[in-house]
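What you see is the complex with one protein chain gone and the rest in place.
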Amino acid sequence: MTDRAMALAAVTATAGELADCWEAVRDQSPLTQCLTNIVAAPFVANVLLAAGASVAMVDNTHEAEEFAGVAAGVAVNLGTPYDDTVTAMRAAVRGAAKAGTPWVLDPVGAGGLPWRTQVARDLVGLAPPAVVRGNASEILGLTGAGGGRGVDSTDAVEDAVTAARDLATELGTTVAVSGPTDHLTDGQSLLRLAHGHPWMTRVTGMGCALGALMAACTPVAPSPLVGAATATAALTLAAETAAESTAGPGTFAAALLDELSLLAPTDLAARVELR
Amino acid sequence: MTDRAMALAAVTATAGELADCWEAVRDQSPLTQCLTNIVAAPFVANVLLAAGASVAMVDNTHEAEEFAGVAAGVAVNLGTPYDDTVTAMRAAVRGAAKAGTPWVLDPVGAGGLPWRTQVARDLVGLAPPAVVRGNASEILGLTGAGGGRGVDSTDAVEDAVTAARDLATELGTTVAVSGPTDHLTDGQSLLRLAHGHPWMTRVTGMGCALGALMAACTPVAPSPLVGAATATAALTLAAETAAESTAGPGTFAAALLDELSLLAPTDLAARVELR
Partner (left out) sequence: MTDRAMALAAVTATAGELADCWEAVRDQSPLTQCLTNIVAAPFVANVLLAAGASVAMVDNTHEAEEFAGVAAGVAVNLGTPYDDTVTAMRAAVRGAAKAGTPWVLDPVGAGGLPWRTQVARDLVGLAPPAVVRGNASEILGLTGAGGGRGVDSTDAVEDAVTAARDLATELGTTVAVSGPTDHLTDGQSLLRLAHGHPWMTRVTGMGCALGALMAACTPVAPSPLVGAATATAALTLAAETAAESTAGPGTFAAALLDELSLLAPTDLAARVELR
């Protein structure tokens, strides 16, 4: 980690805040609009439903803007962008901005793929997202500092933290860099969580689901940083439990949905380690 | 339930008829064309395959009409409509009407989302569907009597029964209102089934799969009402068994496919309660 990143305050959210946010997701069932990709869509929806959120994949050009004004949160994911769904994403971001709905950007493949990198930057330019979530290469790619190989990260999380902090400060957003240790920053402070399991990288849409879960948590959180951290904690803690009783990525993915639905706010508070 | 709905005859299908229809699905493997959404598509296909049906997701503008003349049944679902897939849906309905192929409409989000509500009404105007399946808000939304929040129902099933009966009479169709108790009516009679499990609402595409399964059952049923009831009974009975051995919505969804494939016609007849 660089000296600049180390200068960020270490912990700015408490386990209790995360537990309260997780309880609020279940109690309020925030309506989460997802504009996501054809690969991750089913798993993303199942993660949100297991968490107790409500999900609507309204990603067409006719309805995306209006619906972003009704939704509690909006998740925009660039996994398989097409001309018409990108138009819908722009409409959703405009609608979210007008209504004050927090939106989350998941710039899948940014950096390595020039067209979608520009799409991601254009979306950010329309209205700053509450949260940007990506792997290290995607965060570096979005900021112009690097880029990955397709949708996989080729950079270490730690290398992206400075870029994440600068991006967070510039946009007034929270940036979450996913990896073995998740790094979350709002530009002022840094939050690290090291839960999860390697099988998470062997299930398609896991990162996309994390981004969408952040869009469900943020509307009921005291800050986007707490919302993003709650989503990260819940998904990675559920993954740890799921991995204990399963043999590989297939049964693990199903068990993870079970564990997410079973994860009590008190369990989350007791188990999460914030660094 | 309103007085008018109560005036409908209570039961118009027998357990034996449902069992025969379920057996026919396995024996004849009806080719079911699905024009569905990017979120539910895999689960919908797996439900049809577990049931013993054959499935083809032919949803492009070049092939949809012709294929509807070859298919035994057609399922049209408005979960994630786009301009081009809506054009394909119109073509499929035209092709189904020409060939006399029964088609099922699943007006996901109707009422709450104006554009797709109009799309649903336009499709119905092209040719009456054999079955319309939706939650209470969607049925009320399609008839102009109400509307939900995104894709979730905000109305009680019972409130939609009068609207369902009127819609069934107007179109000469069967209307299935999904909920804790499923209400099915062909305008003349009312059939109620109260099987299933709450986890069904925590698995994405469960309702979409039910609509598609109705499109598989109807071609081999003595009436659309029996076809729709068979699909409802099979899916909800399989859900009950699946819930007994699983811990949450993830493993439940996988087990439900197993149980659907294992559900013998005699078991269906013995377990189903028609009210």
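The first chain written gets the first letter, and so on, giving A and B; residue counts start at 1 in each chain.
Operating definition for what follows: a residue touches a chain if its C-beta (ideal position, glycine included) is under 8 Å from a C-beta of that chain, and two chains touch if they have at least 3 such contacts.
For clarity, every value in this text was computed on a predicted model and none was experimentally measured.
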Selected from B:M214, B:L256 or B:A269 as touching the chain missing from the view: B:L256
Residue touching the undisplayed chain, where the options are B:A15, B:M57 or B:L126: B:M57
Identified contact with the non-displayed chain, of A:L113, A:L140 or A:L191: A:L113
Sole residue of A:G144, A:G172 or A:G250 that reaches the chain not shown, by the stated touch rule: A:G250
Chain not shown, touching residues in subunit B: 31, 33, 38, 41-42, 45-46, 49-50, 54-63, 66-67, 70-71, 84-85, 251, 253-262
Interface with the undisplayed chain - residues on subunit A: 37-43, 79-84, 109, 112-116, 149-152, 201-205, 246-254
